[in-house]
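Shown here is a partial selection of chains from the complex, left in place.
As written, the chain order gives the labels A, B and C, with residue 1 at the start of each chain.
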Amino acid sequence: MNIRAGRLKKKMNRYAASFTSSLEFDKRIFEADVDCNIAHCTMLAAEGIIEQEDADKIINSLDELKKAGIEALDLDPSVEDIHMAVESYVTQKIGDVAGFMHTAKSRNDQVATDLRLVLVREIEEIEHDILKFIDNILKMAEIHTETVMVGYTHLQHAQPTTFAHHLLAYANALKRDYERLKDAYNRVNMNPLGSAAMTTTSFNINRELTTELLGFHGLMKNSIDAVSSRDFAAETVFCLCMLASTLSKICEELINWSSYEFGILEISDEFSSTSSIMPQKKNPDLAEITRAKTAVLYGELMTVMTILKALPHSYNRDLQEITPHLWNAVDTSKSMVNIVNKMLFTIKIDKNRLKDLATSNFSTATELADVIVREKNVPFRVAHKIVGRMVMHALENDITPGEIGSKFLDKIAQDLIGENLDLKDEIIQKALDPYENILMRKTVGGPSPDTVKSAIAELNAFLDKEQS
Amino acid sequence: MNIRAGRLKKKMNRYAASFTSSLEFDKRIFEADVDCNIAHCTMLAAEGIIEQEDADKIINSLDELKKAGIEALDLDPSVEDIHMAVESYVTQKIGDVAGFMHTAKSRNDQVATDLRLVLVREIEEIEHDILKFIDNILKMAEIHTETVMVGYTHLQHAQPTTFAHHLLAYANALKRDYERLKDAYNRVNMNPLGSAAMTTTSFNINRELTTELLGFHGLMKNSIDAVSSRDFAAETVFCLCMLASTLSKICEELINWSSYEFGILEISDEFSSTSSIMPQKKNPDLAEITRAKTAVLYGELMTVMTILKALPHSYNRDLQEITPHLWNAVDTSKSMVNIVNKMLFTIKIDKNRLKDLATSNFSTATELADVIVREKNVPFRVAHKIVGRMVMHALENDITPGEIGSKFLDKIAQDLIGENLDLKDEIIQKALDPYENILMRKTVGGPSPDTVKSAIAELNAFLDKEQS
Amino acid sequence: MNIRAGRLKKKMNRYAASFTSSLEFDKRIFEADVDCNIAHCTMLAAEGIIEQEDADKIINSLDELKKAGIEALDLDPSVEDIHMAVESYVTQKIGDVAGFMHTAKSRNDQVATDLRLVLVREIEEIEHDILKFIDNILKMAEIHTETVMVGYTHLQHAQPTTFAHHLLAYANALKRDYERLKDAYNRVNMNPLGSAAMTTTSFNINRELTTELLGFHGLMKNSIDAVSSRDFAAETVFCLCMLASTLSKICEELINWSSYEFGILEISDEFSSTSSIMPQKKNPDLAEITRAKTAVLYGELMTVMTILKALPHSYNRDLQEITPHLWNAVDTSKSMVNIVNKMLFTIKIDKNRLKDLATSNFSTATELADVIVREKNVPFRVAHKIVGRMVMHALENDITPGEIGSKFLDKIAQDLIGENLDLKDEIIQKALDPYENILMRKTVGGPSPDTVKSAIAELNAFLDKEQS
């Protein structure tokens, strides 16, 4: 069975055959391709387009192939692709009657169908992995609702928070990554089969039936669009880029925080490496590679999108080149989410260090300004200036937050507004205490332990709904 | 009002101030920023956090500013950004009481809120423009349900179709672009206000109230995530990239088809340019620039995504650099969709040329193979080979499709399968007639006039639903 | 030999080991790694840092390994990378004395050295392939110095040229691609060995000696930079992107020109494919895949550059992730240049079609305007307007260039400037003759056959120089 034999006189050049062959990455769609052929033949027979007897022979042979697995196929580059390899197999088994299986079908609609069938399953798996990761984060958060730490803006100490509150920032980002993928899924889960080369067929096929047999949610409504469009691939890769971006953020923090200087956490030995020359080293390689693989995802997206730019209708062979990048994006992001999930669970948090950092460097200054506003009814801007100047003086004179009292504050206030604030020392010290800060931040989305517990409960309810 | 005066001793370096200033692109969020301040102050007073009297003064001043417009602001680079410029304005008008407006609010949550407020409106506009474009395409398609043309794969003649059927491929892609944007919209339309710097605030604010006042659909559930995340920007830009990709496909076809060689259509003079040196030239510049601007969109996405990679929590100034690229993506894609919409409507189709192309180059060969399958019950593969060989001989001997008859076909059949097909000449000629081909392709998604009319009706129903 | 056994207590997690392993793509640097070890040990012994006897044992073992090939290594993921696998092999063969080979060397400097060693060879090969391609283009150009064709701007007919002149546009672009790669080569061909982990070593090593032994042109002058920098990889990938971009331009033209509508050329059957459903199809798949693979190169560049962004000194594991993308860029572009070279040589040019296109659509209008300027001394702008109007009238009235005479032109001239031009018919017809146009374009860089022959000679001289 050589489709070239009619129209063309020469075999394809050997280098060209290898350059154009998609067999390497077609392996991934082997099962889907067989299923697609079975569904198509079932439909052809049901509609009386081919004889039931012929269909049965073909389908039996396909069932056997499925059991035998891809190894049963001849995958020489000259075979071009998996579709031809499957057809060849059936032809070898049952003879020319196999030729009926390509009735009313083209590789153009078939490959689009195969890709979508496999991608549907892959997205479901990644969705599942994201939910599992969120679930683990929530379990970790439950333990750390009282673990005080300093939050950062510009990598500088900003305000006190808890590790649980911080973990929920991860969970919320992952939830959006999940929802985005779910939206993409709806656009992936559509059946192009029956579009044939690009204009459907004069055979009276039944596209609703193959849609049902293959388990798609709907069918593509224009045959030219059905064989030409790969925005479903670009969108999936984009969603995985965003997921990777979230993971890279987490990994950046693991890298920073496990440095000697931060000293906030330690990644377990199982997820660390050492150096071949420096005996003392313990390195966060997993986090670094995850960070780098985010760039790999970005590159894949750029490839897919650039292939699609200004490509005229309908099918062009350029589209074939999208496939390996789609699969690489899927595999890479899947391994990333699972590795980060596992690794995050091994970290050992140094609560004392976290508390020290939250206490020693004026991360509570905002609260002091707020207290001045509330107690003395001065505008926030004035309070902000007084506290800012106070911090500057404290740093210059090595005065720690714990040493700040009414007198020190009033000296600044006199300078700046010409009057004392007369705040009691204990009010000042309460404002400057990180745990007190956290307790007071009860606003929705904030770090107070109770607020965080409610947030965890809400996210658990979300997980329950999605996993049911 | 100089927020530096507390903590820092020196003014920012002049070059540094200009390098970091966001004022140029902040102009876009001016109104949103004022609205956001009004909503925030309204809430602060409603919750008793600031005096109603003070709130009124601030709000009145903000109302005046809104009327006066951005020109009323001092936009010197040393002012840093629009938030400070607005606060400065109010301070100048009502004095230190203005300082209360920054209570329980940070630029971190405010800028996120402003961006989302403006983006919500922009997405609505682009959605509207896409629907308008689809509407125009449908109107054009209604006229061309019988306009026979050849469809292409690999830029080679594939199978006959109609111009209406081809236009519906555009419409279906645009429909997905629209739906993708709608999904993104849901993630944009969320309120971060109240997150303050990153941990909310100890003031007892009411985030539900500001959410309602600003018209958001919901509020962001974690304050660290709320001020740090810009995936909403990346996702919007990605959706616009996909829209641009669809437009670039249309433009590529306009460029190809208006070439002398294709000669299928002519773009109107109003959407063409000439040459400064070659007097005979008429060029499709609009289509070319649209094609190129697709690459601009891609570049913006790469920028936004690369900024986000491995950025630790929470707010970092890097995020500021995302904004101009978001707006450029919005403006560019909006102008693209409107230009392509207008331009497409000016084209003049050469129906005779279209018909000639569909008739003269064996684009109906698939149908002839299908007829052989149906009439003679030979496997498709065999029929494919016979017809392929027939085309090869016809091209070599300058025989046109109109000259193909039973005798010619049987000579090939004898060669290849050792027997005649005995197909009548009129059956062969019917199979090779492009219009007959189209009439027979009634499968859902196919080009037969009735099928296309149903598809148009379905898309019109979709438009009605979305526009209601 | 397990480098983890000192500092870390647990083996690496199985998934983590597989996630971080570079063994798959390390295979590529196997020989370089062995060579690098040999050079390093040779130097260590020469400088008296290790015993000559120990060095000999190690080197002998490495020589054996080189002969045995990579299959001799244990490549289990737990081995981490090729460096450890090689060291393990030697250790197994000669025992603990193997441990001396890692003296004064780290994987950080070694991997950088290995990559550069291999890349130097790869660039040389690609340079050679580009020169070979240029050589073929020049041979083809020699045949076509009189093959008249129309040149395009905006895919519209612009001015007459020859196919040889057009081919030289390819050759000039490829020449720049070659020169760019040569510049990059100089930055690749530098020796980082001896930088060890990042600060060199207290052993008294001789970096000049290893530089000489490994054949590098020079050595890297700062050890931190030497182990951290991968701009050499990014630059190489960029150069390959530009090469791919040139090839994509050629392929786009092959695709357009082999369409039925252009009908300018035919790609040979050996470099074409057909369709599984449409028996008449002959498709330019090779050109399409080359076009798409250009996007793959772009994606790889984006990946490499994004990994490098904001990565602090010195070595980070992120760098490992660059390697497979470098090799993929190398392999992909190498196959692309060779395929396009081969394919271009199989095309069959339709000279009659080329001439018809050059003659029938006023591509010579510029020359007519130039003649009016020269003969009548009117400003070019006036001549441009007259000829532009003339073309408009001719198209509207189906008048071909061959029918244009003095009378027709003067009617337009009267309309526009109120006087006749009184150009003789033969002068007008000469101006409108494409071959005459070409003969007159003798300016350096232009299409006249003699000018093109000089250009070919100049390029041949360049090839001779580079290949000597």
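In this section, contacts are C-beta pairs under 8 Å (C-beta built on N, C-alpha and C of every residue); 3 or more make two chains touch, one makes a residue touch a chain.
The structure displayed is predicted, hence computed values, not measured ones.
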{"item": "Full complex, copies of the single sequence (shown: 3)", "value": "4"}
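Keep in mind that, in the parts below, only the chains that are shown with their structure count from here on.
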{"item": "Length of the line joining the C-alpha centres of chain A and chain C, rounded to whole Å", "value": "33"}
{"item": "Separation of chain A from chain B, taking each centre as the mean of its C-alpha atoms, in whole Å", "value": "23"}
{"item": "Shared-contact residues (touching 2 or more other chains) in chain A", "value": "3, 6-9, 102, 108, 196-197, 291, 294-295, 298, 301-302, 306, 316-317"}
{"item": "Chain B-touching residues of chain A, taken from the complex the two chains share", "value": "1, 3, 5-9, 87, 91, 96-104, 108, 151-155, 158-161, 165-166, 168-169, 171-173, 176-177, 179-180, 183, 187, 194-205, 207-208, 219-229, 231, 234-235, 238, 241-242, 245-246, 248-249, 251-253, 256, 291, 294-295, 298, 301-302, 305-306, 308-317, 366-367, 370, 373-374, 378-382, 384-389, 391-392, 437-438, 440-447, 455, 458"}
{"item": "Of all residues in chain A, those that touch chain C in their complex", "value": "3-4, 6-13, 15-16, 19-20, 80, 83-84, 102, 105-108, 196-197, 268-283, 285-286, 288-289, 291-296, 298-304, 306-307, 316-322, 325, 335, 338-339, 342-343"}
{"item": "Chain C residues touching chain B - in the complex, by the definition given at the top", "value": "153-159, 255-256, 258-263, 274-285, 288, 302, 306, 309-310, 357, 361-363, 365-366, 368-369, 383-388, 390-391"}
